[in-house]
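Every protein chain except one is present and positioned as in the full complex.
Letters A, B and C mark the chains in the order given here, with residues in each chain numbered from 1 onward.
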């Protein structure tokens, strides 16, 4: 279940978890600072592969979706800490990505949560082939006839919640299925820790995705994700944070969408207040004039919004 | 009320409108293609100017807020057309911008629409002084000690609705108080036309603003806005559109926020379908993988979200 | 336009208003205490009458819907007062009521505000015939084969807003298209006053309706509504109130629906606090344990919820 090399722990799961679960046995145990190479399935567990597949049929045998690799036990992580996940790289395991229209799932259809009596939209699979040219990768869908840059990220990244076991389709305070493109190589994701060892799960890599993940299915890929962990003792955060070279970001997930916006910005105010010496009211003012706020997903069980501030605006004097 | 020069029509209002009103007499009448220089008040009609002002007191005499210059009658515009507004420039009329906390108004407080029994947040005024250095402008608030770039845009831009007269504090299909930073010089805004002459209103310029306009009050300025109009016969759009050099954008305004997101993306699908030869389903797919979606305002009577697509992704072959 | 009898003012409109409009000339002028008999059209202006009508076709010529009779000028009403409307009776002007499915309108379909890409639901007209038996009236739809009691009420009842002219399809602080079954004979409706004479509008009578008005179209009738007005000087209310023999009720209209719920209950707390000697916190407690909260409409431009308290629970000692 785990192959250790001198410098990299490789995690090849024998089976997957469909919940972020504090009760499941760890599939690997790693040290902070170690590089960890994690194999991940796509959201459909590779059941959809060609434009001829019919999603409702291909998924009929799937009791659950969005398989997760995990939990990975991070030595030293304890309840009340924060887990920093340094995103190093995402390598595809196949030469194509898939998207599709699944009946009653997506942002411009009624769903089991936003019910109507209308017929479902037509089903359809889009295969996007991965090409490489002069060292830059891109994706091509022949039918539409467009190409888009390879900008991979991790759709689902979580720690096990406190007491609960939550569907891997859900985003939340624990991270989860946020579908936020800034969970990408080069950035660091911070997650709250409620369990010994943090109990980290990940999966659902995307070759790329627009903001909102409009139809509910990004460019889904199987992949190898390399990360390393750091444990921030007493880091005490309540919602996921992301840090890039230029920005501080917070992710709020809730319904209605304005509640996700409020969470994201309130958490970002707290971050700036606690670690950058702004008063709460001054932070509120700064974000009013210089904050960013985009939609990660508008399709999952709760919506995920990302609030941000450029670090250069935090320098005073 | 109107001073014509050979090449610019200057609109200096004698009084303001607090509604987007199809019944009000035009303050100016212009030809498509003419440059029009419009003087605008700030959202508080210049009642708040120093850090010592108390918003609730300063605004106690203001029966209505967000004064608009207009309507401007555009020759040749008829119901069913679209009005293209080329945004040329925004020049400040004073050396500072103001923001403030107004009781029970903003994104992180309860409001008259999202009611609670809690006390209001403290009131406070922030004055941001406009500086220029080597040809680039920026804004400084001495108390917080940060500086931000001058990135002016028009907060409120509208045509008169059909039959209704709607508060200038509201965004909607008619445009209005969208508070969307992409309504800025260099871009073109498209609005539906329901009345003879379109009946254009504008006001509420901002020296800059973060996405969401978090506390509800951006960096408010008095200004001179230069635009020109074009009438697109039978342009038949239903919600505002924005075009920049790189992007097509649509604005949806609604509550809850997910409804604004749905409108924005559904309108963008329609645009791509009608004018760029994509099928509806292919457009849905393209926006899933490459669309943008940010929050313009999360504080007004309805929330405004901006969906976008880079034009280079519309090229096929 | 107005025929006065000794004791009843009869208002037979020559044409209708499709907005709650402070600028329209009054169609009648009445004294407080006078009985006023108002003729009202149905929401479709009698364009739909048989099961063979196709709503989209029948309504194709209707630029606007929900015609209102008004404004009626009530002598003595001034801004800051409240207008009490005693609902006396509703008499049908024809022997049937109609309901129907209008494309993209209703509670279990996507709409122009909650957009999807799905096809519309099938159109269909339901005619419900009015029968009388031993002095009790009921409605029968032969196709479904059920009968329902005659429980008529007024779907739309409003005063003109302050400055704005708002579509007659909208509910709001001014009352409007609330579609709340408690606006019925025997009850008193209280509305804020923003204009001289209050400028009262009404229309859209329903033979009956379930809570929520699920498909968006109740049992629509043309009718004669008899009311009388009272002016409560300085009555200063902000949202509509309803009083029955047993209950105090407040109506909040907003989106999302929880905002309507918050408004309705916050207004009811204010009422109990101001007029029944409860502290704010005690009123909050009492309504927690004994309040009522039902959905009037889940289909209009904003949703209307009704909070209530039985008067017997306001007696202390």
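Note that in this section a residue touches a chain if its C-beta (ideal position, glycine included) is under 8 Å from a C-beta of that chain, and two chains touch if they have at least 3 such contacts.
Nothing here was measured: the structure is a model prediction, and the numbers come from that model.
**Student:** Any idea which of C:12, C:108 or C:232 touches the chain not displayed?
**Tutor:** Hidden-chain contact among the options goes to C:108.
**Student:** Taking the entire complex into account, which one of C:72, C:183 or C:305 touches the absent chain?
**Tutor:** C:305
**Student:** One chain is left out of this view; which of B:256, B:270 or B:292 touches it in the full complex?
**Tutor:** With B:256, B:270 or B:292 as choices, the missing chain is touched by B:256.
**Student:** If the missing chain were put back, which residues of chain B would it touch?
**Tutor:** Against the left-out chain, chain B lists 108-110, 114-121, 256.
**Student:** I need the residue numbers on chain C that touch the omitted chain, in ascending order.
**Tutor:** 99, 101, 107-108, 121-122, 124, 126, 128, 139, 141, 143-146, 148, 208-219, 255-258, 261-262, 265-266, 269, 278, 281-282, 284-295, 298, 303, 305, 307, 313-317
**Student:** Name, in rising order, the residues on chain A that touch the hidden chain in the full complex.
**Tutor:** Chain A touches the missing chain through residues 18-19, 21, 23, 64, 113-117, 163-167, 254-256, 259, 262-263, 266, 269, 280, 284.
Convention: only the chains that are shown with their structure count from here on.
**Student:** In angstrom, rounded to a whole number, how far apart do the mean CA points of chain A and chain B lie?
**Tutor:** About 33 Å separates the centre of chain A from that of chain B.
**Student:** What is the distance in Å between the mean C-alpha positions of chain A and chain C?
**Tutor:** From the centre of chain A to the centre of chain C is 47 Å.
**Student:** What parts of chain A, by residue number, touch at least two of the other chains?
**Tutor:** As it turns out, chain A has residues touching two or more other chains at 108, 121, 256.
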